[in-house]
Structures are given as C-alpha cells and as structure tokens.
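Please see the structure below; I have some questions.
Only one protein chain is missing from this complex, and each of the others stays in its spot.
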Amino acid sequence: MTVFLRNRIASSAIPLLFVVLGVFCLARLAGDPVDLYLPLSATEEQRAEFSAAHGFDQSIPAQLWDYLGQVVRLDFGESLRTGQSAGEMVLTAFPATLQLAAVTMVIAVLAAILVGSVAAYRPNSAVDRFSSLLAMTAASIPDFWFAIVGVLIFGVSLEWLPTSGVIGGPEIWVLPIATLLIRPFGVLVQVVRGSMVAALSAPYVKVARSKGASERRVVFGHALRNATTPVLTVAGDLTIGLVNGAVVVETIFGWPGIGKLMIDSILQRDFAVLQAAVLLTAVTIFALNIVVDVAHALIDARVRQPVQA
Amino acid sequence: MPASTETETRAEERPADDPALEVRGLCVDLHTAAGTVRAVDHVGFTVRRGRTLALLGESGCGKSMTAQAIVGLLDPVAEVTGGSVTVAGTDVLRLSPGKRRKLAGPVLSIVFQDALTALNPVQPVGRQLAEPFRIHRGLSRRAAREKAIELMASVGIPEPRQRARSYPHQFSGGMRQRLLIAMAVALEPDVLLADEPTTALDVTVQAQIMRLLRDLQTEHRLAVVLITHDLAVVAQRADDVAVMYAGNVVETGPVREVFAAPRHPYTRGLLDSVPEHARRGERLPAVPGSPPELSAIPAGCVFQARCPLARERCVTERPVLAPVGAGRSAACHFSEELAHA
Partner (left out) sequence: MTTTADPATGSAPPEGAAAPPGARPPRWWRLLGRDWAAAVAATVLGAVLLVALLGPLLIGDRAVRQNLDASLRPPSLDHGFFGLLGTDVLGRSVLARLVEGAGTTLSVAVPAVLCSLVVGSALGMWAGFHGGIRESLAMRLADAILSFPSLLIAVVVLYVFAPSVGNLVAILAVARIPVYLRTARAESTELRSRLFVDAARTFGTASWPIIYRHILPIALPTLLTVATLDFCFVMLTESSLSFLGIGIQPPEVSWGLMVAQGRQYLQTAWWIAVLPGVAIMLVTVSATVLAAWVRLATDPAQRWRLTLPRKRRGTRPVTPEVTA
C-alpha cells in the first residue's frame, strides 16, 4: 500500500508541476509581466520599481527559481486591490468553496447511485428511459441560466429563498447547491446506470443468484461495489469540474469563495491573487486525485495487489 | 436451519429411484432483432441421485441455455415458454421468485464455465464461499467463515485459512474452478448442473477437476447434469447421455449403449469424427456442413440438411423422441436402419 501510494503521488505530481510551470510561462509569454501585475495607469517609475522589487529584471532561470521558492512558501505577493497578502486572501476564501463543493458532491453521488441503480435494474423500462432523459437534461443545462431562473422563480416571484449572500439560515444553501448539483448528478446517473447494467449482467451476479441471494443482496452486495470503480473515477473528474461551476455560482449568488475571488481578480486585473487562487486550486486537485486513487485501491484489490502466479 | 432439514426429510421420504431432476418439454424462446426464435425445443430428461447425465452437443445447440433455464438464470432476451422442471417433487418453473431462491443452493446448484468472471472480483473468496451459509442457514459472519474455510479444505485448496482472505485474481484457473465448485456444493444440493466446468482449463487440471466432481458426487449422492461438448468426458464420467442438436434432444440413453450403437445419425457422426476411431491413412470423417441458424430451422427433421439418411419424409415430418430399446430413445424416422447398419 505504501509503495502504491508513493507511485500515485509521484505520477499525480507531474500534472501539478505542469500547472505551476504553465502559470509562470503564461505570465512571461504575454510580454512584460509587469503589465499583468500593475494597473494600466502605472507610471514608468512605478513599473521600474516594481520590476526591480520582484526581480522581473533578472534572467528567466533566476526568475523561475524565485517563483518556485514563492510557490513553496505560499507567498504570492500582495493584492493590488486591497494590499493584503494574496495567499491569505485565497486561503480565507477557500473554505466557503470547499463546503459548497463537498456538500454538493455527497448529495450528487448518493442521489445518482440511487437513481442510476433503479434505472439499471430494468434496462429500457419506462423508469429507465425517464431517468435517462432526466439525467441527460440535467447534464446539459447551462448552470448560470439554471441559477438565474432559479432566482427568478424562487427568489423573486415566490420569495421562498434568498437571492444571494451567505448570511442567514440553511435556506441560503439551497439555490447554490442545486445549481452546482445538476451537472454532476446528471453525468453520474448515466455512469452509475451504465456500469450497473454491465455489473448486473456479469457472470458473478448469475452465480450470486444461483446461491439464492436476494435481489437486494445481488444489487448492493455484489453489483454495486463492482460498479463503483468507474463511478469513482468520474466523480473525481466531476469534482475537478465543480470549480467551473463554483466560479459561476459564486459570481451569481455572491458567495465569498475562491471562484468569485478569481473572477473579481480578473475583472480588476489583480494578477497576484489570480495566480495564488489558480495554484491553490491545482494543489487541491492534486490532493483530490490521490484521495480518489486510494479509494480505488480500497474498493478493488486488483488495483493495490499485483497478480500472484 | 429450516431449509436444509426440510430438504433432507424430503429426500428421505422419496423412494430411492425417484428422479432428483425431471425436465419435460422445456422450451426457451430467444427474442432477437430478426424476430423470435426457439433455442430450446421441448427438451426433456431425468436424472436420479448419485447419477450423472451428460448433455452433449456442439456450441450453440442450446445445452447451456437449457441449464440456465433450469436454474432460472436466463438472460433477459431469453424466455421460458413451456414445459416443466421438477426438482424435489415441485415444478420450479411455477414457483414464485422468492420460493425459487429458497431452492437455489440447498436443492439446485450450478457451476459455471469461466471461473474468473464467475467469482466476484472485489470480494475475498472466503466471503463468497460463506455466502450460501449466510443466506440459507442464517449463520453468523464468523460461523459462515469457518464453514467456508472447511469447504475450501474439502476441495483441496492448500492453507485455506490464509487463502480465504485472497481475491479471485490471486488464484490459478484450476483453483478458481475448485472454489466455484465448492460454492455450488456448499449446501449439499440434490442436483448439480456443471456447465462445461473444465473447458477453460489445461488438460491435467481438467482431470483433477473431474475427479473432484466425482468424489463430491459419491460423497453427497448428487444428481449431476454435465454439460459438455467433449465426447471423452462423457464416456468417462457420465452414466446417461442426452445428445442435443439445434435445440432438440435427438438421442438419449445409457452412455455405454448409446456410444456402442448410436441410433441417431448425428450421434453416429459425432462418434465417427473422434480421431481414435479413425483408421490410419483414411480421411477423418466429419459431419458435413454446419448446424442451421436458429432462425432457419427447417419444418421437418432438424438434422435433415447434414444427414446421410435423409429422405422425403424427413423434410415434411419432424421425428419425435421415441423409445428404441430399454431406457433409450432417438428422434429419427430411420433409427432401425442404424441399428442394423
């Protein structure tokens, strides 16, 4: 298991390195990085001063070395807007997004397993066709549109739910989570259904039935665990994709998370904060990938143990 | 353990020569894109306790489907459309799914062909072997586990206690097949169906598995239905044989008699094509042509297109399985000719 974990960490670290280097290259590709960090109205003097202070006048390898040092220390400079440390701003915004994402994924996975299994139990039945259509629709609705229509109906017309903000009871969670939920739910239902159909027609399910196992035992004891592997992979990818949704949802609902921070930094050209946010997201995704791999290994012995002769 | 005591009393009540499994007129239809075709057509046979019946035929002749229909595990495209399967005195086809589940394991059991896919890849084998005891005897997890370990030992798995924690992919093909057999005989069923249990294995391992099956059969007085395409296996292992062709049983009877003097041209053709029977320097005889598509089975005799004896009558009239001697039947209009040939 330790060997397995070490290998996985090593191979997951490569994409992380790609991202870290990618951000560095992008900032230099665009021309003078000073353009990115300073407002357009900055004077020549300010630019020269900034350039010297942050080492942009040095050679590229030296800059890269400095940059890597910054990344390791989580020191990304100061925000142009507030003067706060960019790393601190990002870390403050981070938990809000994490909570949102975690709650969403838990609901999405549980609901999808339920709906997908029911659909897979009788392939091509009316229930299956209806839930498949529902899932496809859910996976294809533009989330930003779903959010504003939700606000229009439940916030403005019916006045059941608040339209934005994080102050208030549990009802403030409903619309943001519902918006984030639809796509992962829709995709996962299709994955669960597909792998459950495959698992339920596998020989070992026949064997389980030949042992007189009840349908509940067959579905949950035998088929579901085998069907979990692809579901887990896709759920991991969807969690990464949740960042996409978080940007949209947090912007619409004014949720003070990392997605809103990123969009704000873009619109106000605050590169230091954007860079910090992107890199922290990359680290989180790196950690997530490892968690998914470990979960894989726990579920399926073939992943963690080599085949014996 | 109500289920098993019930079974035992039932077994004691029945006279010794009462068949453990009796199949009559079993029909299975396949619903395909091209329409509905009949894959198993009025198949019937009986097996007594302690005896072995071989269901012999080429691949695609419906022998596996017959077995799956008996245990109620057909794929959704297939449907049982007629007949009866009597096990322990009841027609299982008329039972509710719940009642049928109660029989699956303690009374009726099946061993599948490919042991790698037939074992659940994400569960330790010990747990899979313990499952019959958990389901039917309501044993505790620990007690069932002990039973599973005993079972593993009884089918010749070395170090069963340690190996119970292993996963199917960590066993060799022969060991996997042993595990599968152990699982099928766990509750000492009356009837065991073995669907090509050795096809996927090496020849030496095949012999070991067949020996294991025979030992278990003697020990528990199992009625075994052995599904195979291997004439040698039939000759060595079976008491009776039912030869299937294109969904029909074309000949049945004691193996020795049937193989000594086949009364159906298909059986005859099969036996002639065994290399041992051929003479040196002569061309190895084979049954010419190939079995008909299920969608194009002729109205008359199913074998007419490949039969050396075929005449006008075979085109119009399908021969029924009729007695041709003590305990023997054949479905051929001209079985008498074969007897004297």
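Should a chain be cited, it is by its letter among A and B, assigned in written order, with residues numbered from 1 in that chain.
Just so it is clear, contacts are C-beta pairs under 8 Å (C-beta built on N, C-alpha and C of every residue); 3 or more make two chains touch, one makes a residue touch a chain.
Everything quoted here is computed from the prediction, not taken from an experiment.
**Student:** Determine which one of A:115, A:278 or A:301 touches the chain that has been left out.
**Tutor:** Checking each option in A:115, A:278 or A:301, the one touching the absent chain turns out to be A:278.
**Student:** Would you mind spotting which of A:23, A:80, A:192 or A:301 touches the chain that isn't drawn?
**Tutor:** Considering all chains, including the one not shown, the answer is A:23.
**Student:** For the full complex, which residue in B:97, B:138 or B:288 touches the chain that was left out?
**Tutor:** The one listed residue touching the chain not shown is B:97.
**Student:** Since one chain isn't shown, list which residues of chain A touch it in the complete complex.
**Tutor:** Residues of chain A in touch with the missing chain: 11-12, 14-16, 18-19, 23, 26-27, 29-30, 36, 121-126, 129, 132-133, 136-137, 139-146, 148-149, 151-152, 156, 190, 197, 200-201, 205-206, 209, 237, 240-241, 243-244, 247-248, 251, 262-263, 266-267, 269, 271, 274, 278, 281-282, 285-286, 289.
Note that in this section only the chains that are shown with their structure count from here on.
**Student:** Taking the touch rule as given, give the residues of chain A at its contact with chain B in the complex, in rising order.
**Tutor:** Residues 123, 201-204, 206-214, 217, 222, 225-226, 299-302, 305, 307-309 of chain A touch chain B in their complex.
**Student:** Per the contact definition, I'd like the list of chain B residues that touch chain A in the complex.
**Tutor:** 68, 71-73, 75-76, 101-106, 109-110, 112, 114, 117-124, 131-132, 135-136, 166-167, 169-170, 172, 180, 183-184
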